[in-house]
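Here the complex is missing a single protein chain, while all its other protein chains stay put.
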Amino acid sequence: MAQTKLTKKNRLRELLVTLLPIAALLILFGVLCMVVSSRGYRLDMYLRIIFNEGVVLAVVATGAIFIYSLGSFDISLGASTLFSATIGVLVYNSTQSLPLMILTIFGVAVGCSLLSSVLASVFHIPVFVTTVAMMSVLSAVAAQIITTKGGALGGIGIPAAVVEPLDNLPFKLAVLAVFAVLCVFVFNFTKIGRRLKFLGSNPVCAKLSGIKVNVYAIIAFVMAGLGVGLGAFLTLVYTPSVTPTTAGSIGMNILVAIVFGGMPISGGSRSRIYAAIVGGFSYILLNNILKIVIDSGAGYGISQIVSAVFFLAVVYVTSMNYRTKLLPR
Amino acid sequence: MNRKITKLLALILTLSLVACLFAGCSKKSAAEEIKIGVLVADVSGEEALAFRSYYENYIAKNYSNVTFVYTEQLTDAAAEKSAIEKFAAQGCQAVISFSSSDRAIQLDTCIKNKLYYAVGSGMLDDAQFETYKTSEYFVGQIGPSMDTEYEAGYAMGKYFADKGVKSVAIYGAFIPNPMHVYRAAGVLAGLGMTYGGASEKDAIVGQIFGDQGIDTSKVGTSGVQLTGYFQGFGDTTFDELFGILGQNPEAFLSVGMATTFFTDALNGANIEFSDIDSFTSANGKAMSEGKLVYLAGKYSSSIGPIFAAIMNAVNGHPVRDAEGNALSISQNYLVATDADSFAKYSTADQGDTPIFNKELLDTVIGDSISYDSFVSLVTADRS
Partner (left out) sequence: MEPILEMKHIRKTFSSTVALGDVSLEVWPGEVRGLIGENGSGKSTISSIAAGMQKADSGEMVFQGKPWNPKSMIDALQHGVGMIVQESGTISGVTVAENIFLAELGQFKKLGIIDRRAMNKKADEALRAIGVNDVHGSTPLAALDFQTRKLVEIAKVVMKQPRILVVDETTTALSQNGRDILYDIIKRFRKEGKAVLFISHDLEEIMEVCDTLTVLRDGARIRDFRKEEFDPDAIRTSMIGRELQGDYYRGDFTPSRLDEVALRAEHLRSGDALKDVSIDFHRGEIVGIGGLSHCGMHTLGKILFGAEHPEAGSVTTADGTKITNETAAMKHGIGYVAKDRDVESLALNTSIRDNIAIAGMERYAIGNFLVTGLKERPYVDAQIKSLSVKCSDRDQLVSQLSGGNKQRVVFGKWIGRGSEILILDCPTRGVDIGVKKAMYELMDQLKREGKAIIMISEELPELMGMADRLIIMKDGVIMKEFARSRELSDAEIIKYMI
């Protein structure tokens, strides 16, 4: 009886923790609307900008959920985004073919992910090491290509007209929706997703339940690669050029987004695809609110400090659920 | 647990309330205001801070209807584009850019959002300028061109070669940043060195871009010896510096940032050094008390004329050349080689008494200002 009561309470708590990130997103959205309107800024433009800022992060983070659900992480995703976009630009410039460019971007992104995962799983190198190495290698190679080819311009690009027709809200929204639906489907309704989550919850038990750990790690990285490819493509749609710093902050922002989305960094069964989207946009909203509210003359970095505090608060709340589970024996 | 959630909700609500409060304190009325957005890639450098101080503490005070809106640090083209879009949403009429990830996208975005655009420092690539020079929203560019950067490096190299220095070390700052590549290429040429067999500007620059730095094995020399080269700034930078100083070069030539990073170390090692930077107080001290012997620099009010150009455009009287093209005026560095020459430039450009003061700027703000008056304003000898 007592057990049932406790469980009900746990369930309620679980539900609250699930709903909190969405509530936070809505609150942040509301606050942004208020702040923007009260300053006399154009809300419609602001919302479009924020969507553009958030969509690449949301897409890449959505793919990255597959890796994070394993309790693993990939710090090289930003560098992969840059690298795939760079190769995509080169291919377009030599073939003038948009489809070929898109195909190349996906090919390269998935290839990079595959390489990371194969190195990690087949040769038993810790994921941290392989992705750090991949990050350095990919950004160095991309920077080399960009500065060699770009020279004094500091960047390389494709003609803006090629992707301009795609630089609009409906297209990007559709891309995000299709990818999110695909990921939700794979994550929740296929053996792959279910096994990935279980693997994240307890790798030892997963292995003893017949789950091939290496195979699933590779699958997770491939899914993340698809997100990176899509992210690289959307980056080019927004700004049809790449510089050595393009997508530089994505790697860390993914981590922040996923945490803001209410998913534990340890992965496992509480992994949720929507965490990437909710968290990604929450983070972007928060940043924008802070940038408007805190006068940049007040000192650089204050808004970063505030978001860091927010981040820690979220980590505290999401981990609270675990810490209070100390049950009587 | 419930208490914790209540606390959390309270925290969120409080944060939102505080945000609203902040939001309520809006500034001047928007009616007659001219709002200029400023794109910045460097937010903390001494030069960047001096530029900002000139705009916010001198210009904004003397032109009371002008407000500057600064971005946070912009790291890539996407950040630049979205910053410009935000300027548009905030009701800015013009953008001055000190960020150079992708100037073409900056311009396209400004044109799309009907914002006037000017390059605050540096210059567009020639081809880019050709593309945009007739655009109604491109106000122009006043600053050192890549050629000027090369020339600045060249003059610095030649200064030491002429002095009879026999061995030097070079710091490449943030190569492959194009500005630093051009300066470094100039330094090599000025010292009478070849690179990969080449002595021509374009050939040297192309190779440095390709090598992502200077490969010392490719440096050919007949007179001055290159004892060491390094670039970037990280955990091992000082190890590299001390390794290079161990070779006892007679001079240390930097294409940027050396005065910020290495002044103490170089003074301590008693090695003469040079840099391309700006006329800041720290640099003045290094020149009067330390071993800084050559400084090619900008002064903070050098960004005054581009503001004047923006004002004209916003007021409906853009300044164009005879063919209707945007402004493009190369602004040279001022060179100080001793404490006296340094003092002359720096004392002339103090906070309340900048070189480009209101009186001077007002001569080029109006409804019938010619292109030539801008050229003569910028290129007049200010020493």
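So that you can tell them apart, the chains are marked A and B in the order they are listed, and the count of residues begins at 1 in each.
Everything below uses one rule, namely that a residue touches a chain if its C-beta (ideal position, glycine included) is under 8 Å from a C-beta of that chain, and two chains touch if they have at least 3 such contacts.
Just so we're clear, the structure is a prediction, and the values are computed from it rather than from any experiment.
A.B. asks: Under the definition given at the start, what are the shown partners of the omitted chain?
C.D. replies: A
A.B. asks: Return the single residue from A:Leu19, A:Val122, A:Cys205 or A:Met252 that touches the missing chain.
C.D. replies: Looking across A:Leu19, A:Val122, A:Cys205 or A:Met252, the contact with the absent chain belongs to A:Cys205.
A.B. asks: So one chain is hidden, and I want to know which residue out of A:Arg48, A:Lys149 or A:Arg194 touches that hidden chain in the complete assembly.
C.D. replies: A:Arg194
A.B. asks: Hey, which chain A residues sit against the chain that's not shown?
C.D. replies: 2-11, 189-191, 194-195, 197-198, 201-202, 204-212, 268-270, 322, 324-329
Throughout what follows, only the chains that are shown with their structure count from here on.
A.B. asks: So the centre of each chain is just the mean of its C-alpha atoms; given that, what is the distance between chain A and chain B in Å?
C.D. replies: 34
A.B. asks: Quick check on the complex: what are the chain B residues that touch chain A?
C.D. replies: 1, 4-5, 8, 11-12, 15-16, 19-20, 22-24, 26, 30, 43-44, 56, 70-73, 75-78, 80-82, 85-86, 88-91, 100-102, 104-105, 108, 125, 128, 146, 176-178, 181-182, 205-206, 209-210, 212
A.B. asks: Using the touch definition from the top, list the residues of chain A that touch chain B in their complex.
C.D. replies: Listed in rising order, the residues are 9, 13, 16, 20, 23-24, 27, 30-31, 34-36, 38-42, 45-46, 48-49, 52-53, 56, 143-144, 147-148, 151-155, 157, 160, 235, 238-249, 289, 291-294, 296-297, 300, 303, 313, 317, 320, 324.
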